[in-house]
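Structure provided below as structure tokens; questions to follow.
Of the protein chains in this complex, one is absent; all others appear in place.
All chains are identified by letter, namely A and B, in their written order; residue positions are counted from 1 within each chain.
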Amino acid sequence: MERQEQFEPVIVAFCCWWCAYGAADLAGTSKLEYPTNIRIVRVPCSGRVEPQFILRAFKGKADGVIVAGCLEGGCHYVDGNLKAKRRVESLKKALNAIGLSGDRLEFYLMSSAMSDKFVEAMNEFTERIKRLGPSPLRV
Amino acid sequence: MKKLATVGCCCAGCHVAILDLHERILPLLKDVELSHSYIISDVKAIPSDLDIVVVEGGIRTEHDAALAKEAREKAKYVVALGSCACFGGLPSLANLYDTKEMMNYVYTMTPGTSAGEIPHVEIPRVTQKLEPISSCVKVDYEVPGCPPEPDDIALIIGGILSGERVELPKKSVCDECERKRLEKPPAKVRRLFEEPEDKRCLLEQGYFCMGPATRGGCKARCPNSAVPCDGCRGPSAVSWDQGLAMLDALSTITYENVKDYSLATHTGTFHRYTYASSLLAKLQGLVEKR
Partner (left out) sequence: MSTLEIKIEPVTRIEGHGKVRVLVSKNRVQDVQFNVIEAPRFFEKFMESKQAEEAPRISERICGVCPTAHHLASVKAVESAWGVEPPETAVKLRRLMHLGGIISSHILHVAFFTLPDLLDIPEKSLTGLYAQKPRLVEDAIRLRETGQNIVDTVGGRAIHPITAVPGGVTKLLTSDSRDKLLKQAERALTTSQNIAKLCFQLIQDNLEKVKAYPHFETLYMALTRDGFHEIYDGKVRVFDPTTNSRIDFQPNEYLDHILEKPIAHTYAKYPFIKGSKEEPCRVGPLARLNATDDFTTPLASEHLEAYRKIFGSPAHNVMGYNLARVIELVNAAELTNELLREEDLTTGKIRVKVVAKSGAGVGMVEAPRGTLIHHYETDQEGCLKRVNVIVPTNHNVPSLERAVFEMARQVIPQMEGIGRDRALWMLENVVRAYDPCLSCSVHMVELVEEESHGSQNSVREEKR
């Protein structure tokens, strides 16, 4: 059980430049803390995240993957975030089907002002992954 | 004279596709020596100094693997013929299941069968998963399709013989389809036995038509016969994973219709011919390893 306590997951977070990344930035300048497990990858829109990015992140031994975009109606590119939401939902099912828990993938919505929402999401997801343990692809 | 051999078998459809060159096979046989081809010649052993070996079928038994390696050693060029050789093909849907369990299960516990035994005498062992030829040996050319187009076969072999650089078509099936798009997403899912509207895009009508993610060059025979494309020619030149790309595309335009994704059912739709070489199967393999 000591092993479990020391487990520090690697989490990749694809954040859209207009909102989620803005929220992350604001969290930083406001000196709000969020786990160092999060590795942010900035994309122009959450809709830009192709399923293969997510799958390759898992293949590259990520324990969890986040896709974060704008609030509904707030996407700079109109509906990229809605597509991303659907995409993540489908992919979760595919992951469950092959034995990799779909809970290791999540989609969050926020505006660029919602730094506290960003921090909350990162904390919650990190805890979830710690509970799930290391990715089966790690061993 | 250049030497050509054909080896391997799966359903033999690819060998039949070569024969579907019909009269064009006669001048070909004048230009090349058919050194070995179990279906139309009696030469038992595979000769050593071959120029081209055409391999049909995926790797399902140790015999298949040995044959692929022998072909690679003995020939200058190896051509993977058909979707089984290129991607694993339709029989790679068996990779969803554990092979040993299947063999045990099947040969020792059947109703309506008298006592028998699991085949094991003088026959090659079945491998854990069915894989494309490229998992075993380096492949020089791929001619996908189930069946492959006789024209593509003639093109590739002709190209190797003449030294010209040839390429398979880069378009998708949609580019060759005669049906028209009205740019409206589908209202509901339709199944194959429901009669479609004439002349209108099948994907828009709610059928899981794999056209957008599938390599063209087949004259879009299936949609032009009112049957949705099932992806037999493998991924288009730009698809990173035929099945997942299609699932992704569908989820973004009509999520309601794919929210009941089930691996056992929908691999039959999205990964029917490419399961062995798909990213999904690779991940599944990695998960299973641990």
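Before moving on, here are some points about what is shown:
One rule holds in what follows: contacts are C-beta pairs under 8 Å (C-beta built on N, C-alpha and C of every residue); 3 or more make two chains touch, one makes a residue touch a chain.
In this text the structure is predicted, and so the values were computed from the model without any measurement.
In the complete assembly, the contact with the undisplayed chain comes from B:44, out of B:44, B:165, B:199 or B:289. The hidden chain makes contact, of the residues B:222, B:250 or B:286, with B:222.
Listed here are the chain B residues that touch the chain not shown: 9-17, 19-20, 22-23, 25-26, 29, 34, 37-44, 57, 60-61, 63-64, 89-91, 93-94, 96-98, 101-102, 105-124, 126, 130, 146-147, 191-195, 221-222, 225-227, 230, 232, 261-265, 268-269, 272, 284.
The definition used in the following text is that only the chains that are shown with their structure count from here on.
Separation between the centroids of chain A and chain B, computed from CA atoms only, is 36 Å. By the touch criterion given at the top, residues 47, 50-52, 55, 58-59, 83, 86-87, 89-91, 93-94, 97-100, 136-139 of chain A touch chain B in their complex. Of all the residues in chain B, the ones that touch chain A in their complex are 240-241, 244-245, 247-248, 251-252, 255, 258-259, 261-263, 279-280, 282-284, 286-290.
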